[in-house]
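A protein chain is absent from this complex, but the other protein chains hold their places.
As written, the chain order gives the labels A, B, C, D and E, with residue 1 at the start of each chain.
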Amino acid sequence: MLSPIDLANDGGEAWVWIQIKAEARRDAETEPALASYLDPNLRSATVADLIAARYRDPACVSFSHCLLNYKGFLACQAHRVAHKLWTESRMPLALALQSRISDVFAVDIHPAAEIGKGILFDHATGVVVGETAVIGNNVSILHHVTLGGTGKAGGDRHPKIGDGVLIGAGATILGNVKIGKGAKIGAGSVVLIDVPPKTTVVGNPARLVGGKDQPRRHDEVPGESMDHTSFISEWSDYVI
Amino acid sequence: MLSPIDLANDGGEAWVWIQIKAEARRDAETEPALASYLDPNLRSATVADLIAARYRDPACVSFSHCLLNYKGFLACQAHRVAHKLWTESRMPLALALQSRISDVFAVDIHPAAEIGKGILFDHATGVVVGETAVIGNNVSILHHVTLGGTGKAGGDRHPKIGDGVLIGAGATILGNVKIGKGAKIGAGSVVLIDVPPKTTVVGNPARLVGGKDQPRRHDEVPGESMDHTSFISEWSDYVI
Amino acid sequence: MLSPIDLANDGGEAWVWIQIKAEARRDAETEPALASYLDPNLRSATVADLIAARYRDPACVSFSHCLLNYKGFLACQAHRVAHKLWTESRMPLALALQSRISDVFAVDIHPAAEIGKGILFDHATGVVVGETAVIGNNVSILHHVTLGGTGKAGGDRHPKIGDGVLIGAGATILGNVKIGKGAKIGAGSVVLIDVPPKTTVVGNPARLVGGKDQPRRHDEVPGESMDHTSFISEWSDYVI
Amino acid sequence: MLSPIDLANDGGEAWVWIQIKAEARRDAETEPALASYLDPNLRSATVADLIAARYRDPACVSFSHCLLNYKGFLACQAHRVAHKLWTESRMPLALALQSRISDVFAVDIHPAAEIGKGILFDHATGVVVGETAVIGNNVSILHHVTLGGTGKAGGDRHPKIGDGVLIGAGATILGNVKIGKGAKIGAGSVVLIDVPPKTTVVGNPARLVGGKDQPRRHDEVPGESMDHTSFISEWSDYVI
Amino acid sequence: MLSPIDLANDGGEAWVWIQIKAEARRDAETEPALASYLDPNLRSATVADLIAARYRDPACVSFSHCLLNYKGFLACQAHRVAHKLWTESRMPLALALQSRISDVFAVDIHPAAEIGKGILFDHATGVVVGETAVIGNNVSILHHVTLGGTGKAGGDRHPKIGDGVLIGAGATILGNVKIGKGAKIGAGSVVLIDVPPKTTVVGNPARLVGGKDQPRRHDEVPGESMDHTSFISEWSDYVI
Partner (left out) sequence: MLSPIDLANDGGEAWVWIQIKAEARRDAETEPALASYLDPNLRSATVADLIAARYRDPACVSFSHCLLNYKGFLACQAHRVAHKLWTESRMPLALALQSRISDVFAVDIHPAAEIGKGILFDHATGVVVGETAVIGNNVSILHHVTLGGTGKAGGDRHPKIGDGVLIGAGATILGNVKIGKGAKIGAGSVVLIDVPPKTTVVGNPARLVGGKDQPRRHDEVPGESMDHTSFISEWSDYVI
């Protein structure tokens, strides 16, 4: 058997690394506060978020840059832990964690909010997501976006965001409204009513591009394509 | 007489707590920098703010949660101290405190701004309130709201917000305009002119709901009811 | 020759200060990480930014207040260092610095973005400036402004802001569009197309004040005059 | 019934404070991580520590000063929570908390160490207390004191400190030795063997004052009297 | 007259710097909390401390390095401000500042302690200076030095250190004892009685080098020469 000193003289770097990983796993198994690191659902969500940032944000040059530096990514992972605490009825800790995330990242997501996988919070500053909001998979949300409530009554009062939705910078969606799969919410829009799947809304107050009766539909998945520009030509007739 | 050790053996918790409160009061009386803790106006404003958060924000589950965690509440209390310094002509300290509040909470309130009692800054990230702004009592202000100036001239150049007003997320109100008592400013609105009491404005640029000549008036106090939705039906005809 | 003790007894304050400045210069000359402090371009840009804040923001009562407290000023100077690292192909450090600036100031400027001299970031919270954005000289940008990209393709995809432009609070400018010299972008505007020089756009979606065919032109330099109000009369006909 | 607004107008400060205390108790009852705040043993220990600081340290002018500012007091209370985690077999959290206390206060107490009530850590910087150390009640420990182990074997290897002991600044006690009740350990002493009750040791290596066979005994409780000087006359014969 | 923009184009760096200095002076004159920056006594003490560090510590390569990095220098200057608050009877602020200095630098100096000019706190970690301690001019104090009290009675109970004294690392001086001008206190000494001027004490308990009756006297000023070694030969006969 190798002695510790032999290992040290030989380097032993690989062996130490193996020990560290085994210890971390053991700690996570025995300490409830660390258990989320072993939750396969959380792990796969984190991986999907990393891939989302890497492939949707052209300024994201590497996974490691995202892992170290992206406040949207980091705030989302911290929310996933806060949400787990919330579902285990540990409200005081969950709320304290929300508050800390809000102070550090200026991203305010209620711990009860449900968030899917493959989420990109791009830039992220100023994002607010309310208590009964639900966000599907492969959604991209720019900075200053609000998924807010309406009124001071409790109950189900925040938006439901379908899979593949793209929400532009500064958009405000209020109330228990349904944003259909693959919809696109233009930057700065204020949205208070349901938006059909695969359609686009723009403006404040928001208008459905193409009109209420025959809205234009797109085939792409905007949450993945990140195409904020397709509606420029549609606007150009009457905007400037 | 009880000796300290007897007290310690008996617990003595209540007695120690009484001493601590008496000491804190004595310190506050002798040290000018702590005097604001004894100012009855500041104290009642703080209590009113706590009650406002607790009863208007359905996600606020307890006073203690607000006291510990709500950055809007904490930033507002810190502003009240900065404002007191400002009124005592201690501008450098007041401005340094404003800057610190802005760094920590991303809430930027000029120390000269006058703020009433029972104020709810909900979520609070990104709020900007200018030097000559005045905010009445029982006002609710969502995140990303700007009460801004116009131009580089000094003088009275920021909004005056009446009692009971509700200002939705991301609204921008610019210039020395008067927002009447009980008015409601829709999320994302850009407002540059006076708004009559008990009326609602929405959109960018903002429109008076019901029209300039016969604006619809509501009876509620929106700053207390927090009802962001009443105008949805009014919008639905022409928005989407 | 004076001994150190003589100097200490005499005060020697001026002499020590001279030594400190000489040492700082010597350190900056030999240590690459400090070299930017000697770059004449960076120094003159910093001075111009200070003067911009002092003369355009009526709440800015002194240079020293700005130097110590203005997060917009401090974030801009930190960006200038990050940008220098970027141009020297030290991307990991530049991106890490961007991330740190975003965490501390809630101002997110890609290190590749080119920023001129005499820039005022007023209030600054929530500003986002993308990778291929270019900002000219004597520009004033309020808080919550986005100079964003469109889509997930790389390449030149962010706005180009001409000299003397004023961008109001919460405005969102997306894509590789050109904002002409001296243009004025109203608060809360969402702009996706080029804006001619010396004209004004307002609203979401943005409209050219005066209309596409005969836009009204102003003579002032809005980035310097900071006049957000000139278009109120123009709005008043149809807004409220 | 009073409405919230009535309360706000009336002040309602007392009523809000009652709510806050009730909420804090409820949170502490339901959230395991907060449970230590309700543990009567921890509470009475904290009270006894406050009283110890107030009455033994002549520079401690008030309980509130101690509660807010004394790093020895704060580090000790944090240790009490870490120790509770340790006894519940939550080692990773307990060790992480120890490390955090060491970084913040430069006080390094292993979470397994058992500490009695009425403890004064005066100045506190640099205190090190090992894993199997036991500290009785009414003990006073100055800064830079080490209760250390000997060797790299595990097992019971740290000092056991009796009730009422006083340990002077910079004293080092090593190994599983017993410091008898009411003993006094001179500043800077290095102690490796048992010390009888009510005796004094000084020097490096430590000598028993009065000699091994007829050590001088005192009647006071040095941990409470804080008398570091009684042995000066004893030293004066042979020291200087 | 030059316009601001001309200045910006011309650089204007020198002019801006002059304004900044004038503003800082004006702020310091009007704001009591900043007044110490103008106190000529504080300023000359700070300069003397800088010179002391530069010329006595061979590892101190520049004034600027000391000004930016030396925790002993920074803690001492912060103490000077705390001491000024104390002399103005603003005890709560002074004590809070002491506590903050202790947390940040691990240097714990009671705000009532009087400290002369030209002081070098070398390395500084763990220094403790009590309430009634007095330190003369041109004194050098190494890390882990304690100037402590004895007992729990108030009153004058801490050491008085004469001009030009050198106190070695880890020395502990307890009680209202007088350390004569130019004395040298060996590292790790524990001193409880007066030390005559220009003599040396070493050991724990401390012995006067040369003996009580004919102590050896040196001519140098050890606080300035920093000579820790002169007594090695004196020790070598009987030490190892």
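As a working rule, a residue touches a chain if its C-beta (ideal position, glycine included) is under 8 Å from a C-beta of that chain, and two chains touch if they have at least 3 such contacts.
What you see is a predicted model; the values in this text were computed from it and never measured.
Q: Just to confirm, in the complete assembly, which displayed chains does the hidden chain contact?
A: Within the full complex, the chain left out of view touches A, C, D, E.
Q: Write down which of E:Lys117, E:His144 or E:His158 is the residue touching the left-out chain.
A: From the options E:Lys117, E:His144 or E:His158, the contact with the absent chain belongs to E:His144.
Q: State which residues belonging to chain C touch the missing partner chain.
A: Residues 27, 30-34, 89-93 of chain C touch the chain that is not shown.
Q: Can you list where chain A touches the absent chain?
A: Residues of chain A in touch with the missing chain: 4-5, 7-9, 11-13, 16, 19-20, 23-24, 27, 43-44, 47-48, 50-52, 54-55, 62-65, 67, 117-118, 138, 224.
Q: In terms of residues, what is the contact footprint of the unshown chain on chain E?
A: Spelled out for chain E, the touching residues are 55-59, 61, 65, 68-71, 104-106, 123, 125-126, 142-144, 168-170, 186-189, 202-204, 224-229, 232, 235-236, 239-240.
Definition applied: only the chains that are shown with their structure count from here on.
Q: When you check each chain against chain C and chain D, which touch both of them?
A: Intersection of chain C and chain D contact lists gives A, B, E.
Q: Validating interface symmetry: for the copies chain C and chain E, is the fraction of residue numbers used by both over half? Same or different.
A: Same; most numbers are used by both chain C and chain E.
Q: More than half of A-D's contact pairs recur, by residue number, in one of B-E, C-E or B-C. Which one?
A: It is B-E that reproduces the contact pattern of A-D.
Q: Centre to centre, by mean C-alpha position, how many angstrom separate chain D and chain E?
A: 29
Q: How many angstrom lie between the CA centroids of chain B and chain D, rounded to a whole number?
A: The mean C-alpha positions of chain B and chain D differ by 43 Å.
Q: Among all residues of chain A, which ones touch two or more of the remaining chains?
A: As it turns out, chain A has residues touching two or more other chains at 91-92, 106, 125-126, 144, 170, 188-189, 204.
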